[in-house]
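Heads up, one of the protein chains got dropped from this complex, but the rest are sitting where they should.
Let's look at subunit A:
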């Protein structure tokens, strides 16, 4: 057996009595646990936070008998998160239809825009969750935040795959997007009476500088400059430094080398200012100058403003190595993380995932995310997108399918356990070429069929995919149910749809029994209009033709009726139990004048023939 990646989490079942030995059974998305009478020696219990829990009381025997349902994935039952599943399903289906033959540049733009679509769906959910503001949801909001952070980074590094130069700009955007509190603080400061004297003023200015937002920083500094006319020159100098910092322009004509030269030039100028003690009299400006020159210690002094090691990383890159190449990222990432985090603190899952991303280890990212999250949604969709970008090497797993398919199958199987979202899962299975069909076949039969309308939808799904076994099985279920409720017409339509001859025979027998019992047919509309469907089974054909015979008789078309009856008798498709009935039906015909002579004789013969037969049976 393989080594485990992490220790398995332990879930407390509070309702279970102390000391009881639990039995369990796996379900599609959950575990059923029950108490047994077995006493195991020396059982101990670990105290861990439970995942989600439901208890149902069951039959009351001796001792308390409960069945506990332990479910891992609560997300699919959250009404707000459901929108995430539905909208992302829509995006997913759209993604699968992107044509393979498009030139790769166009495809990349499309993939980036699809990635942005996914992210905007996540954000929309997050905003809605935040508005609800229940305490339970705080965890969900933070998980979604983390997911979006990771996805955004993956988009920057893997899908957009920016080279040196634009890479830093994208990373700056990434950090800015996920550090929203700067704007809030800034708003607070600006709305106050005297912004330059607000206690958070310098925090805001420094935060802006740390994020490379020099325009805003300069605007803020102007306010301070007006308050201190004596230090005007200093502020002017700082303003100049800030305005002259070069930013790489991806659309421009400047090459990376040219930009690098310019940047170094500017960097030397800032350093000179520092050496000259130009800002010595104003500690805040001195700090800003040190930041601009990329002094690590100064940066680390502002840990609360940076708040995360990856912000520290991007800031450091901005002021030390703006031309960083993608392949160099992981050196800086590792060192920044080490510098930023305490030696004692254990890196959180998010940190190791981000680090793996900076190392361009896609598989590690996916693996860590799979472990950390309780729902396959994120990894399934991200992996699918990355697979479309041709970024995943084919990584054969034990089950023979590749990573993408494995994750999609897991995700879709989870969806199938949901009473409503199973319909989405069908599309996911469709896009798993190796095992999707088999999974669908196994799962679709488990969908409960309460109404005919639902059964029709499920049938349509099966018929579109040529799953004839399942079609037959579903139709049989519905037909049996109809039969049990004495809805013979309904049962017959179901068996015709399934092309189930045996069942059609059974139902026709019931019709005929009905006729024998009551003397009339119960479902004339249906029987009269079957058309070629009546050929499905012999018994059914007989039923239809027999009814036709009655119709002809009632319309006084005796010769035709006689011919039909004759053919019925001679064709021998009548059930044995019916022969006497047929013969008695023939009697009045023999008395009719219109019946042709030949028919007469034939009937006599047939009569005799069958009489002989019936004597021997």
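What we mean here is this: a residue touches a chain if its C-beta (ideal position, glycine included) is under 8 Å from a C-beta of that chain, and two chains touch if they have at least 3 such contacts; residues count from 1.
Rule of thumb we're sticking to: contacts and distances are computed from a predicted model.
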| item | value |
| --- | --- |
| "AP-1 complex subunit gamma", "Nucleoporin 43", "Centromere protein M" or "K Homology domain-containing protein" - which is the UniProt name of the missing chain | "Nucleoporin 43" |
| Hidden-chain contact residue, picked from the options A:199, A:390 or A:453 | A:453 |
| Of A:99, A:390 or A:419, the one touching the omitted chain in the full complex | A:419 |
| Contacts of subunit A with the absent chain, listed as residue ranges | 79-80, 82-83, 86-87, 89-90, 93-94, 97, 419-420, 423-424, 450-454, 456-457, 460, 464, 485-490, 493, 496, 522-523, 525-526, 529-533 |
